[in-house]
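Note that one protein chain is taken out, while the other chains of the complex remain in position.
A and B are the chain letters, set down in written order, and residue numbers restart from 1 in every chain.
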Amino acid sequence: MNSLITQIPLNHYIFLSFAIFTIGIIGVLTRRNAIVVFMSIELMLNSVNLLLTAFSAYKSDPNAQVFVFFIMAVAAAEVAIGLAIIVLIYRNTRSIDINVLNKLKW
Amino acid sequence: MLSISQGLFYFLSFISVLFALMVILAKNPVHSVIYLIVTFFCISGHYFMLNAQFLGIVNIIVYAGAIMVLFLFVIMFLNLNHETEPKTPILAKIAGAICGGMLLLLVVAIFNDTQLIYAQNPNNQIGLIKNLGLVLFKDYLFPFEIVSILFLAAMVGAVLLAKKDDKTKQSDII
Partner (left out) sequence: MNISPKEFLSSLGADIIFLYPEIFLSLIILLYTILYLFLDRKSPVFEFLFLAITIGFSGYFFSTSMNQVLKTIAAGTFEISPINSFWKALLALTLALGIPLFKAEKSHSNEKYPLQYLFMLTMLLAGFITISARHWLLFFVGLETISICSYLIINFYFTAKAHESALKYILFGILASCLMLWGISYIYGANGHLYILKENNCNTLFCRLGYLFCLSGLLFKVTAFPFHIWFADVLEGASYAVGALLSIFTKIIGFALLYNLLSSFSGVLAQDTRLILAILGIITLVIGNFSAIKEQNTKRFLAYSGIAQTGLLIAFLACSTPSNLGAFIFYLIIYTFSVWGMFYFFQRHENKESTLLSSIGLLLSMVSLAGLPPLAGFLAKIQVLLGIWAYEATPVYVFKTLLVIVLISTLVSFYYYLRLPISYIKNNLSLPSISKENKDFLAPTQNDIYFKLSSLIFILPILLLFLVPNLINDYISQIITTIP
């Protein structure tokens, strides 16, 4: 496993994380269910984490890995609040569609 | 000829992209959650291959464990596991896909122009708990303490939102 970094160029990891990030963006743009939009954003955050970790491993620098650790912590807090708000809305309207059944204009 | 680790890399990458696509294509939110968990496990596999063992484990515990269980809990709690989502117009879907594709093209084109500098002989010890702990509690002690304030606010807020308000009804305020 140790020789792995020398076998796979950094570019491969970067393209992989580009791909996952793009999939996340497409999910945000096309889906209407708030929970699925949330999941797409989680995908994007994970691609950022992967990119940072790859850079960190290829540069032999632990700082970015600590950064990823913080991103995970903050993301967990934000998801908790987002889901609490979704529960609250569902209690009121029985729907969590972010477009059509919304009283606000998009 | 592919070596074992190269083969593993391409296999994990293929699975993670495939399941990431299935997350956004699945009709049923519960299926999306399951696919997302598979993607997270693949990304954890990538972390292990990058010698970031600690992050790999934290990723499984926090993302695949805590966050996805939270998602699953909310979906089950609100009974959303049937297909309730209204249809997006096909034109909007195509437009979204084109926007995403353009972004991908842009970043790849820009990236191909760039020469990144990285270490010739990477140290494979940096992802271990000991090294990360030293960095975390030495250089990043202050941000670490600040995150505790963030969690205090988030915790109070989540309890406040989810708790039912008995005394004041909605209609009183509106």
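Criterion: a residue touches a chain if its C-beta (ideal position, glycine included) is under 8 Å from a C-beta of that chain, and two chains touch if they have at least 3 such contacts.
Nothing here was measured: the structure is a model prediction, and the numbers come from that model.
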> Taking the full complex into account, what residues of subunit B touch the chain not shown?
Replying inline: 107, 110-111, 113-117, 131, 134, 137-143, 145-147, 149-150, 152-154, 156-157, 160-161, 165, 167-168, 170, 173-174
>> Even though one chain is hidden, which residues of subunit A still touch it in the full complex?
In response: 14, 21, 24, 28, 34, 37-38, 41, 44-45, 48, 51-52, 55, 59, 61, 63-64, 66-67, 70-71, 74, 77-78, 81-82, 85-86, 88-89, 92-93, 98, 102-106
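Here, only the chains that are shown with their structure count from here on.
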>> On a C-alpha centroid basis, what's the spacing between subunit A and subunit B, in Å?
In response: 4
> Which of the residues in subunit B come into contact with subunit A in the complex?
Replying inline: 3, 5-6, 9, 13, 16-17, 20-21, 23-24, 29, 32-33, 36, 39-40, 43, 46-52, 54-55, 58-59, 62-63, 66-67, 70-71, 74-75, 77-78, 80, 84-86, 88, 92-93, 95-97, 99-101, 103-104, 107-108, 111, 116, 118-119, 122-124, 126-127, 131-132, 135-136, 139-140, 143, 147, 150-151, 154, 157-158, 161-162, 170
> Touching subunit B in the complex: which residues of subunit A?
Replying inline: 1-5, 7-8, 10-16, 18-20, 22-27, 29-33, 35-36, 38-40, 42-43, 46, 49-50, 53-63, 65-66, 68-70, 72-81, 83-88, 90, 92, 95-97, 99-100
